[in-house]
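Missing here is one protein chain; the remaining ones are kept as they sit in the complex.
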Amino acid sequence: MRSAEAPPTPLLQVDGVSVRFGAVHALDSVSLEIPRGEVVAIIGPNGAGKTTLLNVISGFYHPTGGHIFFEGRDRTHLRPYDVAALGIARTFQNVALFKGMSVLDNIMTGRLLKMRGSFLLDALYWGPAMKQELEHRAFVEQIIDFLEIEAIRKTPAGRLPYGLQKRVELARALAAEPKLLLLDEPMAGMNVEEKEDMCRFVLGVNDEFDTTIALIEHDMSVVMDISDRVIALDYGRKIADGRPDEVRADQAVIDAYLGVAHA
Amino acid sequence: MFYREAGQFKSTYASDQAIFPIRQDRIVVAAALVAAVVGVPLVADEYWLQAVLIPFLIYSFAALGLNLLTGYAGQVSLGTGGFMAVGAYSAFKITSAFPGVPIVLVFLLAGLVTALVGVLFGIPSLRIKGFYLAVATLAAQFFLLWLFNKVAWFTDYASSGTITAPPRAVLGVMVTGPEATASVRYLTALILVGFFAIIAKNLVRGRVGRSWMAIRDRDIAAEIIGVRPLRTKLLAFAISSFYCGVAGAEYVFLYLGSAETLAFDINVSFLVLFMVIIGGLGSILGSFLGAAFIVTVPIFLTNAPHLIGVPLPVALQKQIELMVFGGLIILFLIVEPNGLARLWQICKEKLRLWPFPY
Partner (left out) sequence: MLEALYAVFVGPFRDMIGAPSFLIEVVIGGLAAGLMYSLVALGFVLIYKASGVFNFAQGVMVLFAALTLVGLMERGVPMLVALALTMAVMVALAFVIERVVLRPLVNQEQIILFMATIGLNFFLEGFGELVWGSNVKKLDVGIPDSSFTVAGVQVNRLELTAAITAAVLVAIMAVFFQRTRVGRALRAVADDHEAALSIGIPLNTIWITVWSAAGLVAIVAGIMWGAKSGVQFSLSLIALKALPVLILGGFTSVPGAVAGGLIIGLGEKLAEVYWGPLVGGAIENWFAYVLALAFLLFRPQGLFGERIIERV
């Protein structure tokens, strides 16, 4: 199911990608497209391969078959740090913050690829190095502002409650000014208020920074609310792909995942 | 009430990122620097300089190096002694081959050589992590020491198998060798460690330090941000080894006067590791605090019995030293695994509130 207007080259194209671990087909010939500027939700039961999909896009796993195209070019076999250089950022299911660093430092690490520096000047913290550091600090402060985490910027990340950690992880991903943002269960473990905040932020990111977003999410009301398009996976295969209301009514998806409300 | 930050607002990011953002800290540090540079040489006697302050400065340097590698970059290393040896022997060879080169430059060159060696032994760190890496660094430790022992070229074919620091002067003042006074050697060590401590601080609060800490805390997430693990780790090994190499050169040239490989054996590696852990992993200040602790405990233990009038036979003293040392380490790890630096932070926080309890 395509959206009404014919899109320009999709930002991300996954073409027949398979990932096998021994005899297990984590992903089986999955093909999908993520158009620029959209919010795409990936749903499915546990073990369906959703995180594996994100991992393959991020470069942690290399597909045993198929290709991945980013901005029209084949990017199938890149290492994660090269993928980052392309403009893809992500968050993780089990919040992967740097627990020993403060929130501010964590987010500043997200700016790493934007930092050009001479090592020598860094060592002296002189002139251009200091100027750059402060510029990046200013940018990061904008993100901190946007995500409303000013109060905790000097707190070590390991000491934050779970919900705030997830927000900081989002901030870190945003610091890289990504073209494509991959979120792995960004609302997991949050209460209703926190989820509303997160939805607001995700939509805000999509709106203001024009970032394309793909997120894995289990909460169907969130999915219905914020996504432009939904992709459903089951046992490593794509079983549905279309507008939220279409996918919600899709029989295969109902059978595999959503179930039917009992009278 | 003296330590209040109230009224000290930061209006620019620059002042927020300064090394000592609090005015009271700046005053204290300035005073300490004056005391160290001017006061100490005036007041301290030969014994204190030779037995306490100079080794303290040199060990701090080595602890800085190890802290950068293990505390910030998370790469456990038990090869510190070996790298210090590389620095010492390189300095010796360079200065005996080129006596005209200024001795401080010789130290730095020795550091560079050690950095290269460090990179070599750091290559396994891409595949090997944690404990296993520690064992790999042990290979460096034992191999390097064996090398310096066996290959007589390193000692310029000295029959005693030791290297001796030749007399060298800076601006007319003897810095190494039997003529060099303790004060001069102290000042040299102080200036060197002070300068490189600032460099270390600049590195860790910027881009480089953050990449290291990212690798230390979550290397997988670090990759997704764009950190290149091998490059980052090798940089850590290089810089850390540089520091250890310079410290090793200073060890022989400014402190011992002459040494053989025994001076750099595995015990030194453990000693420096203790300094880093007790002082605080991932803390520049901690490296100094840990070195101070480890240097003064034996001195204290040696002198305390005399002070309270109970002289002990030497062997017994050594045994008690070992026991107290071991006991203190365990005690420390139980009480404050984050080291003296954290205790210091807690002190400062309490000081902020003083005289109120909380």
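Per-chain residue numbering starts at 1, and chain names A and B are given in the order in which the chains are listed.
By our rule, a contact is a pair of C-beta atoms (placed from the backbone, for glycine too) under 8 Å apart; a residue touches a chain by one contact, two chains touch by 3 or more.
Predicted model, so just to flag it, every value in this text is computed and none were measured.
Asker: Touching the left-out chain: which of B:V135, B:L262 or B:L353?
Answerer: B:V135
Asker: Quickly run down the residues of chain B that touch the omitted chain.
Answerer: Counting over the whole complex, chain B touches the hidden chain at residues 76, 124, 127-132, 135-136, 138-139, 142-143, 145-146, 149-150, 220, 266, 270, 273-274, 277, 315-316, 318-330, 333-334, 337.
Convention: only the chains that are shown with their structure count from here on.
Asker: Would you mind pulling out the distance in Å between where the CA atoms of chain A average out and where those of chain B do?
Answerer: The mean C-alpha positions of chain A and chain B differ by 42 Å.
Asker: Where on chain A is chain B touching in the complex?
Answerer: Residues 58, 60, 79-81, 83-85, 89-90, 92, 96-101, 105, 108-110, 112-113, 115, 117, 119, 122-125, 129-130, 133-134, 137-138, 141, 172, 176.
Asker: For a test of understanding, state which residues of chain B touch chain A in their complex under the given definition.
Answerer: By the definition above, chain B touches chain A via 12-14, 17, 199, 202-203, 205-208, 210-211, 213-214, 216-218, 220-228, 282.
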